[in-house]
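Excluded from the complex is one protein chain; the other protein chains are retained at their positions.
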Amino acid sequence: MTANIRVTIWNEYRHERKSPEVAKIYPEGIHGTLAKALSEKGYTVRTATLDEPEHGLTDEVLENTDVMLWWGHMAHGEVRDEIVEKVHKRVLDGMGLVVLHSGHFSKIFKKLLGTDCDLKWRETNDKERMWVVAPGHPITEGIGDYIEIEHEEMYGEPFGIPEPDTLVFVSWFTGGEVFRSGCCYTRGQGKIFYFRPGHETLPTYHHPEVQLVISNAVRWANPTAARKLIRGNTPALEK
Amino acid sequence: MTANIRVTIWNEYRHERKSPEVAKIYPEGIHGTLAKALSEKGYTVRTATLDEPEHGLTDEVLENTDVMLWWGHMAHGEVRDEIVEKVHKRVLDGMGLVVLHSGHFSKIFKKLLGTDCDLKWRETNDKERMWVVAPGHPITEGIGDYIEIEHEEMYGEPFGIPEPDTLVFVSWFTGGEVFRSGCCYTRGQGKIFYFRPGHETLPTYHHPEVQLVISNAVRWANPTAARKLIRGNTPALEK
Amino acid sequence: MTANIRVTIWNEYRHERKSPEVAKIYPEGIHGTLAKALSEKGYTVRTATLDEPEHGLTDEVLENTDVMLWWGHMAHGEVRDEIVEKVHKRVLDGMGLVVLHSGHFSKIFKKLLGTDCDLKWRETNDKERMWVVAPGHPITEGIGDYIEIEHEEMYGEPFGIPEPDTLVFVSWFTGGEVFRSGCCYTRGQGKIFYFRPGHETLPTYHHPEVQLVISNAVRWANPTAARKLIRGNTPALEK
Partner (left out) sequence: MTANIRVTIWNEYRHERKSPEVAKIYPEGIHGTLAKALSEKGYTVRTATLDEPEHGLTDEVLENTDVMLWWGHMAHGEVRDEIVEKVHKRVLDGMGLVVLHSGHFSKIFKKLLGTDCDLKWRETNDKERMWVVAPGHPITEGIGDYIEIEHEEMYGEPFGIPEPDTLVFVSWFTGGEVFRSGCCYTRGQGKIFYFRPGHETLPTYHHPEVQLVISNAVRWANPTAARKLIRGNTPALEK
């Protein structure tokens, strides 16, 4: 069932090439780690990165993607506006989008949500405990009461997002903060999931439960009923 | 995929036995017509009716139901409270529930929604046109811009329901009214869909697109991640 | 402006009369402490308690209440169903309702929300930090980034409520849990706010910011546009 879902993992892929510390954790890039995890779960996976032509997001790739993952951080501004436009259009037409961690500040996420998507943060490796607040939601399948991540960057409220359609996870941090860590949206015909964890200097994407949530999110975001919409000037149905 | 979904169609089954006019349209009862339609689509279907012992809803039936359909009208008050309690608990534990037409006034729907669920109505066989307002939603799969029903009872606003999580259909009626005809809710771990059409004196449940929506709703409401919740007195995780 | 808002503070008023420990903190009852606070802010306040005739909630009181506060804990089961019915009807007709702390398990809250309203809890006086996640919301007026309560009972997720219309506060607890502590709903024409803090053995309702939130919530829940609804059998508007 997952085999029919075509996933494109987009990664900025700069930290991994510039910082030996990050490269040690993600030698094939964050996208490489996630591609391996999702392939093992049976999805049809490809990757794309910032420094490829068209950021790896050609029309052909976009048309053949059911769900896209997005990780970016230091180079949001280098993502070209015309590519963002195309991704935006694909989401409205039904493509699922899973935005990860610092992707909260990506052009595509801000464009889809319409708000500043700003937040508090702290890089002192708090413990994070992500509580399930929407039990029964497909994104939580196989997850217990909470997911514990021994070391993570803190993100704190107020997170500048529209009220989620469904709030799935809320994080607790050692330092005293909380954060809405798993947020579902529908925009146009596309489903969007924001998932908080994943600082580049930490092995978060090797965490089995983090991988499971991402896998669940891909399945949840996979479009089922996308169609061509009838808009514009239309004649009356009744005389 | 649908074969694994166990559907129980609950019907009051009084109109069909009392009124020759209704019996002519639904000789096997409304539940019979819907059971045939859903069986043909591959679901594992059983039926239950008001005048059976325990209204046909024994513990065994409830435990082995993934999604329940509910049609009632003239005898809402005869549904026993202890059965309603059990169905309510099953929905909170994850069972899907599709409430049809006059089921808006059923005990189970009012108990789950918490409001009066009242509305306007008129039995003069308006034409109904149900517009899709949530394209891309799985419940609309295979449906065009709208569904047209040549003759139906009118239901009008203000409908006394909580704001739906997702509004899927809005109806237009010849007589000048509108109605929120397809409404999604999550309550506990269960998914609920209210679907307006289906007056007993009209052949609405023989309409292929009405059947398709009900089939889609069953698939949408099928629980995927229901679990036993941890509640009550709990020790601290941090010292 | 607040003077025109008629508030009825309902309190179970049993702990205060049975436990010297509680009586010391709330010598006039929890309702007495809240009545003083709201009167000082200019509201027109009365109180009602469980052991009064009709629990103090006569038709006359209900008709002349704009916003009701509800605190209950050990005697939820003693609240008579016909009184709950009346309060329920008044909320649907527009009366505001602010449900406090252990009121999450009251008959009226469960009836309005339709879910089990269950949660985790622990009485070891965690520190609670309630974060504002909806800045700009009128209930947060005058509140900073968060409210800190030195000692409180812990409430933990998953809280068995429908997704709030607006989530206003999320709590952090020393022991490692989070909780959706401030939740807005509309049911019928009435506005409902659930506000978590307020364990009877702790001086929470003397906390100025807790009082401020409750005052803000009363102003927010005050009905502005309630009307008599037109329902039932109606003639067509178009011929």
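For clarity, chains are labelled A, B and C in written order, and residue numbers in each chain start from 1.
The rule is simple: a contact is a pair of C-beta atoms (placed from the backbone, for glycine too) under 8 Å apart; a residue touches a chain by one contact, two chains touch by 3 or more.
All of these numbers come straight from a predicted model, not from anything done at the bench.
All shown chains touched by the missing chain in the whole complex, by label: A, B, C. Only one of the listed residues, C:T44, C:T186 or C:T201, touches the absent chain: C:T186. Between the chain not shown and the residues B:A75, B:L167 or B:L237, the one that touches is B:L167. Which of C:T115, C:T140, C:S171 or C:S215 touches the hidden chain is settled by the complete complex: it is C:T140.
By the touch rule set out above, chain B reaches the unshown chain at residues 129, 131-135, 145, 156-159, 163, 166-167, 170-173, 176-178, 180.
By the touch definition given at the top, chain A reaches the unshown chain through residues 92, 111-116, 118-122, 124, 126, 154, 156, 158, 160, 162-163, 165, 174-177, 185-188, 229-238. Contact between chain C and the unshown chain involves residues 1, 94, 129, 134-142, 145, 165-166, 174, 186, 188-190, 223-227, 229-230, 237-238.
By our rule, only the chains that are shown with their structure count from here on.
Same-residue interface: chain A and chain C share over half of the residue numbers found at their contact. The centroid of the Cα atoms in chain A and the matching centroid in chain B are 34 Å apart.
If you average the Cα atoms of chain A and of chain C, the two centres end up 37 Å apart.
Among the residues of chain C, those in touch with two or more other chains are 156, 158, 163, 176-177.
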